[in-house]
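Heads up, one of the protein chains got dropped from this complex, but the rest are sitting where they should.
And then chain A:
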């Protein structure tokens, strides 16, 4: 018999049946760090860069405090070099056929397959997350993402023929992120032909390793460049020419600051903010399974953040008892232990949770903590807070990991009001065994993702995004691809930043207008006033502005709208929005077609007004005709909404819903006074939005002309048209907190202001940066881009089984 190894502990364990450590060897991660002498620079253009005289940030093991590696912090010129590399690579990478890019992504997936242990131990070692989640969840998902996007690249020429890649994409990641956040964004960007410069916090080597793996494969090493550095380098990243898109995921306030600092810089900004999610537990639910859902959502390393938990009153006691029992069995410990449920997220996350819990306690919340937790600092126990009234100050604050804030509700209606009453709109789950109730809640929750009787499921084919302050960018699925595409043939937007623009005074005051000479109207005047709430109303300021025709004569007076009028218009729109959103596609289509018919009948009046504005008769006729066609086109397209993605490993459908944004504000350009107005209005209405519109500043009479028909055809408040000083009205709209999206087609300064001001409620904005748009062309005037921007996606997961 072979020599025996004596095991003294077995006897003891036999009686206690306790769990023991399942350590995961991370020798390969350390060995990889050693090959870099524990000093990590940047991976740019397929090479490791270790520039001299840079600040070094040393990074410690979050549990032992042992020094793991030192990261060199990038400076502006490093960013410049990376952007240059990415630009050079973009020249050739974007021109490759999709099939070649597909092969490359597949090879990268295979490359990852060869270094699995290195990846998962490295990630767990530095982030402190449970290695089990990274090994069994993240890494397989990363490979699926590469596979899915390889397929998308392969069919790009057919499926996305009218689109082209944007250019260089800047990716900014916060310190508390997992490398999956990077994969979700890098994969679609590379697939469609963009190249990437990623700015990662100087504490995560996994993105560098990924860049190295990608760089070793590719004949175009500059497609993925990774720099370590602080988020504050973002403006520097954007200031280099060629960066067309900046993607950020992280905390809400950081996103807000970034939105402000990038205003006018020319790059579009995609924000995915906040980590909190929501779980709605109704009395018909399988409570035990819902408790597992709570564990998935907050007390595991699958979840990014904390949870707001709404429990129906009648099952409150039962649910809380089960939750508390389950919490007691959670194990926390070093992430590299294969048996722990929860690792640590470092000292910052600990302090955040600690601070939140203390505050909740002081405001009257009951705190319950349990679980098998090491007592030293970085670990924070699973926490359940209850009894905090919604009026308590910390009720509105974002719930941090690993905290669950529970509160009761009486009816499903009340649950919706409570759930939709926060500024966040990320992900939510509904637990109910009643199909009707579950779907009703699923459809009416304001969130980017809703799972029914599940929480936290993900798939590359299903878009993930949000609404409200959770940001409006998407990753995954077709929506994730469009983030990095622009319509074919449209030139990249030049920067329109103006250093001297004063945000405090822009559009603040309306230049006063004096009455000019008498009007000489060739055609009958449209009714005077602002078209608000379905009728023409006198402006709050009780003053008017003269409109001149092309020869400088007075064409007529229009009402001078102001802040109060905008407020009234937005209120009216909000009243009309819910009713319009639930209209069937057929009735939306019929309204648009009726509008088209009315416009057609009005052709002579419209043509003569256009002529007075200086248009040739032929051109004027064409503009009216095209406007009619646009209304019909969007009416016909209303039907084609949403689709059902196929998801591996899930029985049951995932519905990709296209939901209305709510109240959409549109500032029309001066040129094409009728066509631009109609081209913007039609997709907005077709997708179920209520609209507040500022028509062409120089020629608003055509829009008012159309309003006469809308007064009789549209529900009151669905379309509101406010005339007046464009800058002033833009200021009112951009600063309004209850407008869900804003499209602006005006000056460069106005665009910059809109972007800056939108940080308030983080509404998605679409600005022209002062450049003209070819409204008579199909792509720019009626392309799919408008439809994409006029609605938001929601993924509704409906697993099935009995």
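The rule we apply is simple: a residue touches a chain if its C-beta (ideal position, glycine included) is under 8 Å from a C-beta of that chain, and two chains touch if they have at least 3 such contacts; residues count from 1.
Definition applied: contacts and distances are computed from a predicted model.
Not shown: a single chain whose UniProt protein name, out of "deoxyribose-phosphate aldolase", "Orc1-like AAA ATPase domain-containing protein", "NADH:ubiquinone oxidoreductase subunit B8" or "Armadillo repeat-containing protein 8", is "deoxyribose-phosphate aldolase". Summary of contacts with the chain left out: across A:18, A:52, A:66 or A:499, the touching residue is A:18.
The hidden chain makes contact, of the residues A:50, A:110, A:329 or A:601, with A:329.
Between the chain not shown and the residues A:9, A:542 or A:618, the one that touches is A:9. From the set A:57, A:141 or A:339, the residue in touch with the chain omitted from the display is A:339, counting the whole complex. Within the whole complex, the absent chain has one touching residue among A:436, A:511, A:552 or A:801, and that is A:801. Taking the whole complex into account, chain A touches the unshown chain at residues 1-14, 17-22, 132, 136, 284-286, 288-290, 292-293, 321, 329, 338-339, 431, 433, 453-454, 651-652, 799-802.
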